[in-house]
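A single structure is presented below for examination.
As you look at this complex, bear in mind that one protein chain is not there, while each of the others sits in place.
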Amino acid sequence: MQTEIVISGFGGQGALFAGQLLAYAALDAGLHTTWFPSYGPEMRGGTAHCTTIISDAPIGSPVVRNPRAAIVLNLPSLERYEPLVKAGGVLVVNSSIVDRRPRRTDLEALLVPGDDTAQELGEKRVTNLVLLGALLARLPVLELSQVKATLDHVIPAHRRNLLETNLQALERGAALGTSEAVAPV
Amino acid sequence: MQTEIVISGFGGQGALFAGQLLAYAALDAGLHTTWFPSYGPEMRGGTAHCTTIISDAPIGSPVVRNPRAAIVLNLPSLERYEPLVKAGGVLVVNSSIVDRRPRRTDLEALLVPGDDTAQELGEKRVTNLVLLGALLARLPVLELSQVKATLDHVIPAHRRNLLETNLQALERGAALGTSEAVAPV
Amino acid sequence: MSVQAPNPTLAPVVRYPEALAPTPTHYCPGCTHGIAHRLVAEVIDELGVREETIGVASVGCSVFAYNYFSVDFAQAPHGRAPALATGIKRTSPDKVVFTYQGDGDLASIGAAEILHAAARGENITVIFINNAIYGMTGGQMAPTTLAGQRTTSSPLGRDVKLQGHPLKMSEILAQVDGAAYVARRSLHDVVNIRRAKKAIRKAFEVQQQGLGFAMVELLSSCPTNWGMEAQEALDFIRDDMVPFYPLGEFKVPGNGAPGGAKGDGQHPKGGR
Amino acid sequence: MSVQAPNPTLAPVVRYPEALAPTPTHYCPGCTHGIAHRLVAEVIDELGVREETIGVASVGCSVFAYNYFSVDFAQAPHGRAPALATGIKRTSPDKVVFTYQGDGDLASIGAAEILHAAARGENITVIFINNAIYGMTGGQMAPTTLAGQRTTSSPLGRDVKLQGHPLKMSEILAQVDGAAYVARRSLHDVVNIRRAKKAIRKAFEVQQQGLGFAMVELLSSCPTNWGMEAQEALDFIRDDMVPFYPLGEFKVPGNGAPGGAKGDGQHPKGGR
Amino acid sequence: MKGTVTVDEALCKGCGLCTGVCPKGLLALSTRFSERGYHPVELTDPDDLCTGCELCSVICPEAAFTVYRERAAA
Amino acid sequence: MKGTVTVDEALCKGCGLCTGVCPKGLLALSTRFSERGYHPVELTDPDDLCTGCELCSVICPEAAFTVYRERAAA
Amino acid sequence: MARQLLKGNVAFAEAAIRAGCEAYFGYPITPQTEALEHMAKRMPELGRTFVQAESEVAAINMVYGAATAGVRVMTSSSSPGVSLMMEGLSYIAGSRVPMVIVDVMRGGPGLGNIAPAQSDYNQMVKGGPHGDARMIVLAPATVQELIDLTAEAFELAERYRCITVVLADGSLGQMMEPAELPPMTEPRRAEDRPAWALTGASGREPHAITSIYLDPEEEEAYNQELQATYREIERQEVRFEEAYLAGARIAVVAFGTAGRLSLTAIEAARDEDIAVGLLRPVTLFPFPEERLRRLAHEVDAILVVEMNAGQMLGDVRRATRERVPIHFFGRTGGVVPMPEEVLDAIRGVQAELMREEAVA
Partner (left out) sequence: MARQLLKGNVAFAEAAIRAGCEAYFGYPITPQTEALEHMAKRMPELGRTFVQAESEVAAINMVYGAATAGVRVMTSSSSPGVSLMMEGLSYIAGSRVPMVIVDVMRGGPGLGNIAPAQSDYNQMVKGGPHGDARMIVLAPATVQELIDLTAEAFELAERYRCITVVLADGSLGQMMEPAELPPMTEPRRAEDRPAWALTGASGREPHAITSIYLDPEEEEAYNQELQATYREIERQEVRFEEAYLAGARIAVVAFGTAGRLSLTAIEAARDEDIAVGLLRPVTLFPFPEERLRRLAHEVDAILVVEMNAGQMLGDVRRATRERVPIHFFGRTGGVVPMPEEVLDAIRGVQAELMREEAVA
């Protein structure tokens, strides 16, 4: 059984790291995984996105057209990925800055105020983990505890001081993910 | 009907020019012709040789293993080409500096004192034409008159002062070529 | 862009250059590539040569320069812009031809091409952006990276014994007979930016007068790969780069000898 | 070659160098490539490093140098000898590594490689044969061809406006920080040949001391492509080349600045 | 008023360089996001202090400024 | 005799450079051809004028010379 | 060694180090720069050689130099950079010194872009370098295979005294995947350098390493030696991977990333009861000539999938003699085909088989 997750946003919103964290956690959980980034020359702005695949069997293609789930950190990403997520899949939207609701009804959409929550936690840079936490609450691909454990050993040294906030971000996200509030009716 | 002539000697003995002269003359005579040099980096010593082919039909290969005739200006050239000349062909040897006679008896060999004759003409550099003249006397491929006429218009400007001597060299060679003396018994 | 004066008593004195395409660039915030672009465009406008100018973009962050100037442009392989410019200028001598090259492009892979374009006295103008780094590929060491400077390919800081000494291209090219004008300027503050523009203008005029090869080296910033804020990066130019890369005119038409090879002594802080 | 003294009271004082292979070369009569070979071999013998020396031959008339020295040799693509030498020296730091390059090889196609080998301060020795021509390919213009000099690719004489100015590589490389020793010497007469040998020896010693990049430029003759007799060609060096290419040490260990960049003033005729 | 400036928000990347050079300190980055996601610079000049000295336009990497100065009285 | 030289004919290419530098004028090209087709140089020194000064060997591009000098009297 | 999540570029660089690579010379170029950066950090730590060359031309010739000295040496680059190495590669092949190059292909032609592509197949497999030189070309499809083949590349290069190319693409260089690194092996000691190497002519005749043979006959004899080596390589080193070919009516032939993408498509197709399997050449030179010839007798149709306009396609057509219809699906310019697209292509081939049978 294979799960594909796309995470997409502006450069700097941490989409790539969130995807890597998933892959690291999958490895720790003894699963097969791939992480596939989109990349551009250093100085190019625009969107950065990546695909993480987690599976109990060896993985063929590291990219798919129709992922099982997507986390969209900004509007362009919503425009691009909403149409692509598999029917019945999960779509997590950073509602703090994305001002439109998803249109599709054949998938589970979560409107999570990522930036606001991050603000509350006093650390703008953890938006990505808030949304990831929310996703994990709805997508039975990895245990939250697993992801938290993994984060503890993969977080880069110069970010270590932020570990606590990062863990909180995941938890807050997970909480939001389970609350009904986030689901658009 | 196609005739192949190889001319070979030390660099500086004028082998390449003699071969070109034949090709120019053939062109003037309205025949098909090719001139094919062997060449090395500028500074390399050693032998220079070329193949001139004259034919009344278009010419395929500009090189052949077994030429109809060969003019050898030095010993190494004799060693190399004596075995290759077609049976019944013509082999002209610069006997002034080549101190051995040809061994083959199935071809027409001429021992022409090229350098000595050139000395007599007071111009060391015309050895090649003396031998060419001798060859033409035995090889009915081009009229001597034709070659002389051609020489008149292809001789490089800075050599023009030597035209007379060059023409004499051809004639002296032709004369030697017809005299019995030159043929080894 | 047409400008609507906010108040009839006011007249626009600085407006968007015509030779600059009316489009945002992809450069990082505070990157002085943008300043260099503007200065070149202003000079092209002042000389009124926009319609007969042909630019040659190189490989580096400025690879898309052709999108930002409203003049004809070719895009050259990494380091070969001077060769393309040679091919263009020789066959279009009536055109104004300039290259726009980074330090990796001009001083590393393109060292032979720039040296020989100078030796041939190719009648072209070269804008040389020295930001002491490979910007586009993410901050590797450039031939102009300062001793001790950390980059992704000199993680412990450039060790000149192992990784070589930074190259002073202006000083080197000023030595070459075909070079008519060679100057180094800096973009770290207003005064120096204005000096830089004067040098760029001279470098284009030298070409118009058919005097030969002209180059302006511009000390430029790379906030992203230096890991600095925009202003911090300008201070780094002033405090670290200028002392090693003296500003000045190293060759001007007429003076054959590499005059002022030690720079014009202008104190870097002078600009502040 | 073992030498049999013609007379017991006599002792051999000059004999065939051990580092020179006992074989005739393919060089044209009177070509000073041969002198340069002998000097390098003598120095290798004097320093006693024949068995730990690795040479790098370039592409030019000296392409077969590996046949003429009795030391290990690699043969490099045109212009890339300094890159090969870098690869060899970095992985065999205990060996003595030298390149032997012509002017087309070093100053034209190989300009970037020599400039950067110098900038990196590669601890190698470069023997640079400047004969102002492309010898091997039959006498085309070299970057060092003198203004007005006729070659097969500058049939009317080198027109510096169209074909560029001759490059003074020693002066240029002396500018570069990684260069420890840079000298230009001439092979046109006995006195200068002896000076040349001293310079070559220094250039090898600098490497042994690990001081960095060392190069000796040797003004050399090409009787064949200059269309001259051997002695005439030496006179051409003295009368035409030396005045344009000043002899001297442009950089010696210790003096950072390109000292004596104008040459050591030794009058060319002094050698006679 | 001696002079004033306008900033093309489509061009400004909020690098802040201009804010440092304005002798009158009239320029500051807004907290707003521009369309391209930057905090654009804004001129706040209630007392008409801007002299149109051009310094801001000289340092701006994006050529975002238009600078105006009083016309020489006709 | 103060000194003398021998020439390796296999190496000499008859370029004549040595003939110009010998202070005693003892060297001249022979009219003979060497095996490789050159006119090799020859020392003609009936009156033992050669000093073993080495000049010929310094200029020779082919390292064809061996130079001998008198041994310091033992 | 436990499995770690590794980025392709870092993985092959570290694999080379552990395989005893003593020297790396390179020049930055996306999408392989992380390899150069890893080498810049690690090699000096280990007291080995790292030089950022002034260009790819210089880099390949530094590699040449180090190779003549008999050390394990490598470089890596991407398409435009590799094009600049053609002369050097020809010299190296022409003087039979071993070396390894990893080519992380990107979209072209020209400057193109930095997205993954396979459009340099012909360049590396057929003859980018001038002359009759060939290079062993290995085409990994996963980070693990990239690691294993890079390490083995040195062995092959030294066994046959030739160039071994690891032909990867941007996606393999940039993606992360769990993989296991080989144990660290110490570089060989100076005194263990090969007998032919340049180590100073001490107590032996001098060595010359060169690629010039002015006498054509000599050059030909040398070329015959080279050709003999290539024939030996063709006999010994052919490698490929198969999946689901037993009973398959359609065979997809694809290398590297295209091969792994196709596998996913193939599995999807098999769920639709399409009898399709995969042949993935692991060695591109030597090419699995004979296996493909047989394959053309086992299946009814072949679909070649490449991230280029159809380069290996020519070799498949030749090797199979087109005994069965050969179809092609390719994306160019850096577009990574989605497995769904490959699936569509497979369906198309299947549909055609049906049609033919209907007719028959």
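Lettered A, B, C, D, E, F and G in written order, each chain numbered from 1.
Definition applied: a contact is a pair of C-beta atoms (placed from the backbone, for glycine too) under 8 Å apart; a residue touches a chain by one contact, two chains touch by 3 or more.
Quick caveat, the model's predicted, so the values are computed rather than measured.
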Which of these touches the unseen chain: D:108, D:130, D:186 or D:207?
D:108
Would you indicate which residue among D:102, D:143, D:212 or D:246 is in contact with the undisplayed chain?
D:143
Residues of chain C in contact with the chain that isn't shown?
21, 50-54, 56-57, 63-64, 66-67, 69-77, 80, 83-88, 90-92, 95, 112-113, 115-116, 120
Contacts of chain D with the missing chain: which residues?
59, 63, 75, 77-79, 104, 108-109, 111, 134, 136-138, 140-141, 143, 152-156, 162-163
Pick out the residues on chain G that sit against the missing chain.
57, 79-80, 82-84, 86-87, 90-95, 105, 107-115, 117, 119-123, 126-133, 210-224, 226-227, 308-309, 311, 314-315, 317-318, 321-322, 331-336
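One rule holds in what follows: only the chains that are shown with their structure count from here on.
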Report the inter-chain centroid distance for chain E and chain F in whole angstrom, where each centroid is the mean of the CA atoms.
86
On a C-alpha centroid basis, what's the spacing between chain D and chain E, in Å?
61
For chain G, which residues are shared contacts with two or more other chains?
30, 51, 54-55, 57
Could you list which residues of chain D touch at least two other chains?
27-28, 31, 112, 115-116, 120
